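With one protein chain held back, the other chains of the complex are shown just where they sit.
Let's turn to chain A:
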Amino acid sequence: MIQDIDYAALAPPLILAVAAIGLLLADAFDAPRRVLSLVSGGSLAVALIAVIVLAGGDRRATLCLPDGLRHGGPRSCSYVADDFTLLFQGIVLGAAVIVVLLSQREITDSKMPVGEYHFLLLAAVIGALALVAARDLVLLIVALETLSLPVFALSALRRYDGTASEAALKLFLVSVVSTAIMLFGISLVYGATGAMHLDRIAPALASLDSDLDPVAAVGSVLVLAGFAFKVAAVPFHFWAPDVYQGSPLPVAAFLSVVSKAAGFAGLAIVLALGLPAYGHVWGPVIAVLAALTMTLGNLAALRQRTAIRLLAWSSVAQSGYMLAPLAVGSHRLPEAVAATTAYVALYAVMNIGAFAVVIGFHRHGRWDTLDDYRGLARRSPAVATALAFFLICLAGLPPGVMGLFAKVVVFRATVAGGVTWLAVVMAINTVIGLYYYLAWAVRLFTPSTDESYDAAPGVGARAAIAAAAAGAVVLSIAPQIVLQTVVQAT
């Protein structure tokens, strides 16, 4: 049986795969570390260009069922490069480029093996790219694992550091548990419908025997588990703070932006394409999870004294906001998916920006407390202003219009879907969130108490901060760029 494979559609992950193997070989032959970083960043940029080129063309699908096995059903392609996929691939790749920029100094400072680091990073990105393009459950889970496994190794790459190993172990255990639950869910859904492709599962679920109904209901809820882990939603959230703190900071940035974006894309794909028939089951589940996630994340973030843990908990809380629109169930689902997508896209820009500043000012071997940021505005006004802007964006207030619009779209989708109580919970949570973001932003402008250290960010970090800040400003002036794209793509 011979299958036609559309290599153009697969180009972005293929480019990265070739580059990843090349990197590993080059490292074995002692290529200088600058070259390795350049190849890594360059390949991501090339993949990004490929995505942009693909976005100009038509929807492409590949790895479809051969005609002989189709039995008159839908085409059932495993890998689809439509606008939604390409949008997420764009987010993932853009954020990954910034992560590479941020990694340069960390690799030197932490004495991490540079070839392995970049190889693992690229491998994880490949997983993310495949995840957002996957349209059947097998490819989804394989992609999810491809995304997860390298990250375990990445977070443990500082081998001499106890906290790093602990972080990796924690990440690993939570991941394994959630994957097991998800696989169980998949097996139940498969048992009930006899299909793995989402475009076959959806009609099968819509006309399911009533005695199989409980099986499919339980299955559809359990499938969420794997994604809940990726996006750090309650009850699979507690790895986030320790892992963010323990692993190298660029890896934390990767987890909080790239991996999370991929997780939300996967979640949206499964829910919208595969399980809309069971919206009445998973809708309320997600509503409760979203409410818990944002509340818990925000309350815990209030108590944090170190920058990185605060970012960790706040990104848990942000996951709650992103989940909220999906709580509508099958009622106005496309609108909800668009809202989540828009939020993820905007969040990626603001959060990677905040991470970039934190990484740029990180001193090796200690945790920066929030008080260490006192007086930053005097020492480097531009960077302090950028950080303050990112924080205000995350809080969702003008002049961070971008964040405000992100909030508006998720509120809108939630309310339109008839889950007003969740919107009220979200309103209260925004206030809690504002408190700690603002407390941090204010510290930047208050005079410092002790003598200041001058940790000037490296060139890579500077470029990353500048890129994220430029993105944030542009999107604040013209948020419709993202909003329009998202609506067209979903």
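Basically, a residue touches a chain if its C-beta (ideal position, glycine included) is under 8 Å from a C-beta of that chain, and two chains touch if they have at least 3 such contacts; residues count from 1.
The working rule: contacts and distances are computed from a predicted model.
This complex has a chain not shown, and the name its UniProt record holds, of "Methylenetetrahydrofolate reductase", "NADH-quinone oxidoreductase subunit M", "ABC transporter ATP-binding protein" or "Malonate decarboxylase alpha subunit", is "NADH-quinone oxidoreductase subunit M". Looking at A:L144, A:V281, A:M426 or A:L444, the residue that reaches the missing chain in the full complex is A:M426.
Checked against the full complex, the candidates A:A8, A:V215, A:L438 or A:A466 give a single residue touching the omitted chain, namely A:L438. Think of the hidden chain as still there; on chain A it touches residues 392, 397-399, 401, 404-405, 407-409, 411-412, 415-416, 420, 423-424, 426-428, 430-431, 434-435, 438, 442, 479-480, 483-484, 486-488.
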